[in-house]
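Here's the structure, in structure tokens; my notes come after.
In this view, the complex is presented without one of its protein chains, the others remaining in place.
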Amino acid sequence: MSFFLSHFNYIAVAILMMAGLFVLFSSGNLIKRMIGLAIFQTSTGLFYISLAKVFGGTAAIAVEPGSSEARELASRLDPAYVAQYGVDGVVYSNPLPHVLILTAIVVGVATLAVGLAIAVRVREAFGSVEADEIDVLSRVEATQPGPQA
Amino acid sequence: MDSVLSWIGGGFVVAGVALSLLGAIGVLRFPDFYTRIHAASITDTGGASLVLLGLCLIAGLTLTTLKLVFVWVFVMLTTPVAANALANAAFSSGHKPRIGTFQIVRTDERRKTPRGPDAP
Partner (left out) sequence: MTALPSSFDVTLALDIVLLVMLLVVAGAVARTRSLLAAIIMFSVYSLISAVWLVVMDAPDVAFTEAVVGAGVSTIILLGAILLTRGEAERPDWRRLIAPALACIAVGGLLVFAAIGLPGLGDAASPANAYVGRAYLEATPKDIGMPNVVTAVLSSYRSFDTLGETTVIFAAGVGVALMLGFGPRASLAPPSAVIGDHHVVPRVAAKLLIPLVALFAFYVQFHGDLGAGGGFQAGVIMAAAIILHALVFGLRETMAAIPPRVARSLASLGVLLYAGIGVICMMNGGGFLDYDYLFPPSVEQQIPGWLLGDSEHAHHWGQHFGIMLIELGVLLTVSATMVTIFYGFGGRTVEAARQEAKQ
């Protein structure tokens, strides 16, 4: 397997991450920025899961040792490889990054909601979600204080 | 016997994938919204049904088959309703289907409908 193929995932994840970062930096629209942030966040998860993959591994749900399923999974692989890296005769992928990303996804949607709620309030206060317009409006407000200020 | 069934199942899966591809091309090529929904729902129902049928044949009589049947029932319950809801929403917001002969125009003259203020 060539070096490019074995590292393709990392390169792809880096490009995805930069696509998210580019949207986050370049767009003036607050909602669009939140979408960029979400892409950035998801691609971080993809990176972790890429690291957790093991050759010929199966999902980290224990197969009964010695069952027909375990034998079938082991028969696809080299016995020496299974003996070295398998647990009870079955090769599994690494469960730990799965745990980290599983919770991160749900926390991600909760924080996305907080960001969007802020955007909604900004729109109600300034009538816009474009960063440039908000900038202009807030300067106007600073020079002409409102009635109750 | 098993290998024969899995070959037939594989054939069904390929047929389903081909149907999905046709549906995708249809979504891109059809002239107006309503014909495009028609193409998309063929992907959802026809394509998915054939793929699931093929997978059932490959899996044989196991618990997996039962799960696949449940998936099929779920797909059959949801996707026609989604297509119906889409067409309904388009029609009630005043989107007229194109009737008669038509020619491909470069820019679609899409009417911008104002957003309703209080739909959830």
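Note that the chains take the letters A and B in the order they are written out, and that residue 1 is the start of every chain.
Here, a contact is a pair of C-beta atoms (placed from the backbone, for glycine too) under 8 Å apart; a residue touches a chain by one contact, two chains touch by 3 or more.
Predicted model only: the values in this text are computed from it and were never measured.
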Contact set of the excluded chain (shown chains only):
A, B
If the hidden chain were put back, which residues of chain B would touch it?
74, 77-78, 81, 84-85, 88, 92, 115, 117-120
So which bits of chain A touch the chain we can't see?
1, 3, 5-23, 25-32, 34-36, 38-39, 42, 45-46, 49-63, 76-78, 80-81, 84-85, 87, 91-99, 101-114, 116-121, 123-124, 128-130, 132
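The rule is short, and it goes like this: only the chains that are shown with their structure count from here on.
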Between chain A and chain B, what's the gap in Å when you average each chain's C-alpha atoms?
28
